[in-house]
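Omission of a single protein chain aside, the complex is shown with its protein chains in their original locations.
Every chain is named by a letter (A and B) in the order it is written, and numbering of its residues begins at 1.
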Amino acid sequence: MKPDRKTAAGLFVLALLAVLPPIFIWTGNPFYVDLATRLVILAIAATSLNLILGYGGMISFGHAAYVGLGAYAVGIPAYHELYGGFDAIASFSGSFQIPLAVAVCALFALVTGAICLRTKGVYFIMITMAFAQMVYYLFVSIEEYGADDGLVIDVRSELPGINLDRPLQLYYLAFVSLVLAIVIVRTIVNSRFGMVIQGAKGNDTRMKTMGFNTYIYRLTAYVISGAMAGYAGALLGNFTTFISPEMMDWTRSGELMFMVILGGAATTFGPLMGAAAFIVIEEVLSHVTIYWHLPFGLMLILVVLYVRGGIMGLIEGRWGRRR
Amino acid sequence: MAALLEIEGLSKNYGGIKASDNVNLVIEQGELHAVIGPNGAGKTTLVAQLSGLERPDAGHVRFRGRDITRMPPWRRAHAGIARSFQITSLIMEMSVIDNIALAVQARQGHSFRFLRDARRIPELREAAMGYLAQVGLADRAEAETAALSHGEHRLMEIAIALASEAPLLLLDEPMAGLGPEESAQLVEFLKGLKGKRTILLIEHDMDAVFALADRISVLVYGHVIATGTPAEIRANDHVRHAYLGEED
Partner (left out) sequence: MDTALFVIQLLNGLQLGLLLFLVASGLTLIFGILDFVNLAHGALYMLGAFICATLTMWTGSFVLSVILSLPVVGAIGFAIERLVARSLYTRDHLDQVLATFGLILVLDTLAHLIWGPEGMAIPLPAWLDGQIAVTETLVIPTYRLLIIATGLATAGGLFWLVNYTRLGMLIRAGASNRTMVAALGINIQLLFSLVFALGAVLAGLAGMLVAPITEASIGMGNNIIITAFVVIIVGGIGSMKGAFIAALMIGLIDTLGRSFLDDIFKLFMSTAAAETSAPAVSAMLIYIIMAAVLAVRPQGLFPPKVR
């Protein structure tokens, strides 16, 4: 593909993210590094959601559950390593925790996806939401891991050559992961597999009569997406060092969806743009008023009603009502 | 000639309405078999059951001697049955050539291939271009499907069916909504296809049917009331009463 305005804008934001954090540190604004870390991690989660939501047309309203599961996959082994019990998974090692996060989320996506994807339309939306809420209530009910109050991660994942206690090292791990996530999703989308899930989004019946078992392809995309979100969750757990069921609340899933739509669904850099815009809006509004959800909610409604194709649509120069 | 597709006692009810009523039909290898009948005779329902989108309540469908009654649509496609839709069914968001390339891709085994850019795989693109050229849409290859005219959409339907390289094509009213000139072109095209593929043609356009068909079956209220050569059908009093009389 020729470099167009959308790609240029996406690369520009990536370049900013690559160079700004050290400058924040040197200029004595470490707070902004935290902000950038959160942005980058949320962008990974949104990028993973874009694979199924944007390209696959699977309106999953439960993506925050994967982020939460990924975070708990870091927190729970660390907790047992520190306080004993459950020897099989007790570990501080990132090379155990992160694959665990990915595997648990892939498995959860496989099991719930197998059920969700038998349904269509609004059923799918509600069921993904319900399964996410199930995980939420599961962790609310587990006293040992802090139930409602959450779990503090006392020791971050230990990785060879990287010290996640150093904010910049954590940041650059997340940043490199984001670049990889964008490349992976883009590659998948353009591949033969990607053409099938996009075709199934456009016309499932046609794809079936052409000879594609669309269910299996969708389920595969769903599992890939869930696994990637789990990875983002593992990073988020290391970043916040505190995890609670609240991370999996369905409103968090709604925010991830909003990032994808705001940035531009089914575009390479849309989720990154959406996550960046989300973080900036949240940061600015919440400084102005504690009631920032009010203008934020209004903005969300207006974006849905009037902004076609999100930020990427605007960059491409398509104003006006959607459809 | 050997039977390619055998339909035996096929029945399907929709809330008391018999869309298919004990349909028995044999499609011979290599023939162009037309199914005609008034609106609501159950022609599209018949195609839906043959392509696997609907399950019959009773009866059997055999393809090359193998029972496919309960086979899901994608398996039937791999077995060698392709279809076009009466109401245009394309992937509107994709380009014209992407649609056809998907149909080519569909017959090349599984698509769990994640690395290569599908739009840069010469075998897929060249084959797709070939089918587009056959139906005269080569110059529209890169256009967005939604931007094409109705007539061009009908041709894309044909191209997708061709791209499957399936021995049996189920064409559900390919001329639907076409002008006389476009229809005539399509008839010529289908004439060229005769003998190369076995075709089950559902069609309203009687001129087209009688110009093309080797054999014709007449479907009324879900039931086959007659099957025969065009001449036999023309001469059949029963058919004239039930159907042809109304048309003229």
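We adopt the following convention: contacts are C-beta pairs under 8 Å (C-beta built on N, C-alpha and C of every residue); 3 or more make two chains touch, one makes a residue touch a chain.
These numbers come from a predicted model, not from an experiment.
Note on the chain not shown: across the whole complex it touches A. Which of A:Ile59, A:Val152, A:Ile216 or A:Leu314 touches the hidden chain is settled by the complete complex: it is A:Ile59. Note that of A:Ala45, A:Ile76 or A:Ile125, the residue touching the chain absent from this view is A:Ile125. Checked against the hidden chain, the listed residues A:Phe92, A:Phe242 or A:Phe296 yield one contact partner: A:Phe296.
If you put the hidden chain back, the residue from A:Phe96, A:Phe258 or A:Phe278 that touches it is A:Phe258.
Think of the hidden chain as still there; on chain A it touches residues 53, 59, 61, 112, 115, 118-119, 121-123, 125-127, 129-131, 133-134, 137-138, 140-143, 249-251, 254, 257-258, 261, 291, 293-294, 296-301, 304-305, 322-323.
The rule is simple: only the chains that are shown with their structure count from here on.
Chain B meets chain A in the complex at residues 51-53, 72-74, 77-78, 82-83, 85, 89-94, 98, 101-103, 105-107, 111-119, 121, 124, 160, 164. For chain A in complex with chain B, the touching residues are 187-188, 190-196, 198-199, 201-203, 205-214, 217, 220.
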